[in-house]
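Coming up: chain A.
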Amino acid sequence: MLTRYGSLLFATGFAFLLFSLFIALPMGEPPTLAGQAILNEAANSVGAANIVTSVVLAYRGIDTLGELSILFAAATAVGLVLGGQARAPRPSKEDGAGGFILQTGVDLLFPLLLVVGFYIILHGHLTPGGGFQGGVVLAAALVLPVLARPEESPSPAALAWVEGLAGAAFIATGLAALAYDHAFLTPLLGAGQLGDLFSAGTLPLLYLAVGLKVGAELAKLLLRLAEEGPAA
Partner candidate 1 sequence: MSFAGILIELTLMPLVAFTIGLFMVLMMRKIAAKIQRRVGPPLLQPLYDIIKLYSKQTQTSHGLLHDIGIVMAVGGYIAAETMVPVPGMHGIADKAGLLTLAYVTMIPSLGLALGVGQCANPNGSIGISRALTAMLAYDVPFVIIIFGTAWFYGSNNLVEVVAAQQAGGIATWGVMQMPILAIAGLFSLYAMLGKQPFEIYVAPAEIATGPMVEMGGKFLGGLFVMQCFQLFTASAIYVSLFLGGGENWPFFIAKLFFIIAIPMSLAFLFPRYRTEDVLAAVWRWPVILGLAGVWLVMH
Partner candidate 2 sequence: MTTPLDLLLFTAAATVAGAFALGRWRDIAWLTGAFYIAQLIQLTGLDLPSASHAGFTLFGQLVGWQMDGFGRFFAIITVGAAAAATAYMGGEWGERYRQAGHSLVWLHGALAINVLAMLLLLAGNDLIALFIGWELTSWASFLLMAQGGERALRAALRYVPYAMGAAMAVLGGIVLTHAFTGTLQFTELAQRVPQLENWQLALMVTLFGVGFSIKMGLLPFHLWQAPAYAEAAGAGTSFLGAISARMGLFALALLLVKFVSLTRLADLEFVSGLFDARDLIAWVAAFTIVLPTFTALKQNDARYLLAWHGIGQGGYMLLGIVIGDATGSAGGLLHVFNYATYQAALVLSVFAVLHRTGTADLNSLGGLVTRMPLTFLVMLMGIIGLAGLPPMNGFVSKWLVYRSLMIEGRPLLFLMTVIGTLGTILSVYKLIHNTFLGQLRLEHEGIREAPWSMTIPMLVLVGIGFVTGVAPGLPLQWVNDAQAALGLPVLPHTLGGVESSQGGLDMLWVVGVLFAGFGIGALLFYGVGNRSKRIHQLDNYAGGHFLSADVRYHYSDHFYAGLMHRIGPLYRGSFTRLEEAVASANDTLAALMQAWYRQRVPMLTLLVAATAGLGWMVLQ
């Protein structure tokens, strides 16, 4: 009892103390030293209309690489924890399969989701969205059919190839800059015309890699968790 109220008290106190700290800050007028500088020059030097994308893939590209690695690490770790081989028997077709509505809906949605996913990925440097968001949509596209027809899940090996190669492609793009005497992860191919699909140099390519990787990774994660039927 004491622990319970004490914990609540402390959680509230913690929030309150944080509040008293944050409220002292200029809410709505942050200093934005680095941010403003980026806003000022990103369009020229990177060429992506979506400045967040410039930040994600160019200015803080290595953060994104780390982030991809974390996702990869999480997927690998989940694989390690849950084991390589199927441990629980797959649910049989009868009790696992979705009904007619689900199956038809999935058939309709699957291509749509794929298209939307790739659209979001490829327009990441222009409009809100990007590799992560698109990747999630792709993952959804890959996982939905499994709900409808559990026996027809995508091949894990193929997903592994996609995620590995996509990650490698991201790094390779970064390393390519070294060949041109630039630092690691420097965007290549020029900035292009702001707002064009083919602008912002290698950024769309990077986002494609990110999208594929995220999609494959998430799909793998979800599938792996879904593999678990009611445990014996």
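Structural remarks
In this section, a contact is a pair of C-beta atoms (placed from the backbone, for glycine too) under 8 Å apart; a residue touches a chain by one contact, two chains touch by 3 or more; residues count from 1.
As a selection rule, all candidates are chains of the complex that A comes from, given by their letters.
Remember, predicted model here, so these are calculated numbers, not experimental data.
For chain A, the touching candidate in this complex is 2, chosen from 1 or 2.
Put simply, chain A touches candidate 2 in their complex at residues 3, 7, 10-11, 13-14, 17-18, 20-21.
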